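Below you will find the structure I want to go over with you.
All protein chains but one are shown at their positions in the complex.
And then subunit A:
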Amino acid sequence: MDFQVVVLAGGVSKKLLPLVSKELPKALLPVANRPVLSYVVELLELSNLKDLIVVVEGEDAALNVGAWISGAYADRLHVEVAAVPEDVGTAGAIRAIARHLYAKDILVVSGDLVSDVPIGAVAATHRRHDAVVTALLCNAPISGPLESVSSGGKDKTKKPGRYDLIGLDPTKQFLLHIATGAEVEKDLRIQKSILRAVGQIEIRADLMDAHLYAFKRSVLLEVLEQKGAFNSLKHDVLPYLVRSQLKSEVLLNGIPQAEENGSEKVISQSNQQMLSQILANASEPTFHLRHTLNTNGSDSVRRTHKCCVYIAGSSKYCARLNSIQAYNDINRDVIGEASHLSGYSFSAHNNIIHPTAELGAKTTVGPHCMLGEGSQMGDKCSVKRSVIGRHCRIGANVKVVNSVVMNHVTIGDCCSIQGSVICSNVQLQERAILKDCQVGAGFVVTAGSECKGEVLAKKWN
């Protein structure tokens, strides 16, 4: 269908710092014991998109990601990995691989997307409207753990302003305004020209930009070339395209136009005009069209382009792993509500316990839990709504609630872990109590220590 897919896998994200490292870039961060990138790749595979370009920030990270992909998807997908320097931003990443893009439209997906939205639908919407850019919007996920007992206060501080403010036209097909929640301080500036043309703008704060865009390649590359300062697709390119949609500066389908003119030279120009007029009158005119036609009197024709949205249905799951909170949420959802995403089959107790995992006497693993391969648990442990990775050794009388424990973690007796993320190779000595903590890889938590809301990590060498 003449689409190319670019997966922006990122590098070592600063936002996720104790969790990620050079060895474990963001793309490989395990979500329900599977790298987060695999969710995107499999979503694409489901849509029959098997040719991917994965862009990773940093050489080391690229090597790691490449190694993982070649191991996991050999024979199934045709994946190419490109390494770009760190901090070039999403726009820079596209610039760097621009010469490898040749298809008519480019699908840019963030590697941290966990979703089951049919990607074809986004592409189809893009094609149907002949849009310059189409963005996938989804309902903003519910943040925080399900039982709001523990972190009610924390939610309140984090939740508002986190998401995007999105302006839509009444038919909910076109994007008229976009601002990231963080940028909006007090007031919201909306262009008068757009408002005048459309007549009515619906501003929504309950939608989230899922960072999945379909771009028209010619336009995307042109914008990136002209605006060298643009750093991010989401913060620079998309708002720019939305802003300028009624006074388009991009050369819309420049190449096809030239071709058409060539082949239709024989036909008089008036016919051409009439044809376009017929097509223009074809159906419900969009505001773009009305805007273009309004200026028939003046000499210059206003050029417009369309920025479309595809709004995922409320039944679809869609989340981005872009913060530690989101990491917790996604882990919870993937083994909980959105369990079809995980790709595992759940047992009768609604949990996944690998057959090689060993449980001690009187140990209970509740529903919405996951226990990885070769993990051992001592007696009288209790696990609730948590993910435990591979080859973990957990002592007796340990409580794990709402937490993520990665691989090769050793947990001593009588520990209690709540709402925390424990990275690989961490050692928790006896009676450690962690609540809402993040423990970086290889850290040793001394016996009896009690932490709340802390970030525990090794000093960077």
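As a working rule, a contact is a pair of C-beta atoms (placed from the backbone, for glycine too) under 8 Å apart; a residue touches a chain by one contact, two chains touch by 3 or more; residues count from 1.
In this text, contacts and distances are computed from a predicted model.
Chain not shown in the complex: UniProt lists it as "Translation initiation factor eIF2B subunit delta", one of "Large ribosomal subunit protein mL43", "Vacuolar protein sorting-associated protein 51 homolog", "Translation initiation factor eIF2B subunit delta" or "Anaphase-promoting complex subunit 10". The residue touching the chain not shown here, chosen from A:74, A:229, A:348 or A:361, is A:74. Across A:2, A:87 or A:337, the single residue that touches the chain missing here is A:2.
For the chain missing from the display, the contacting residue among A:121, A:190, A:205 or A:447 is A:121, taking the whole complex into account.
Contact with the undisplayed chain is limited, among A:66, A:336 or A:367, to A:66.
Mapped onto subunit A, the footprint of the missing chain covers residues 1-3, 45-50, 53-55, 62, 66-67, 69-70, 73-85, 92, 95-100, 102, 104, 118-121, 123-125, 127-130, 259, 262-268, 271, 274-275, 278-279, 281-285, 313.
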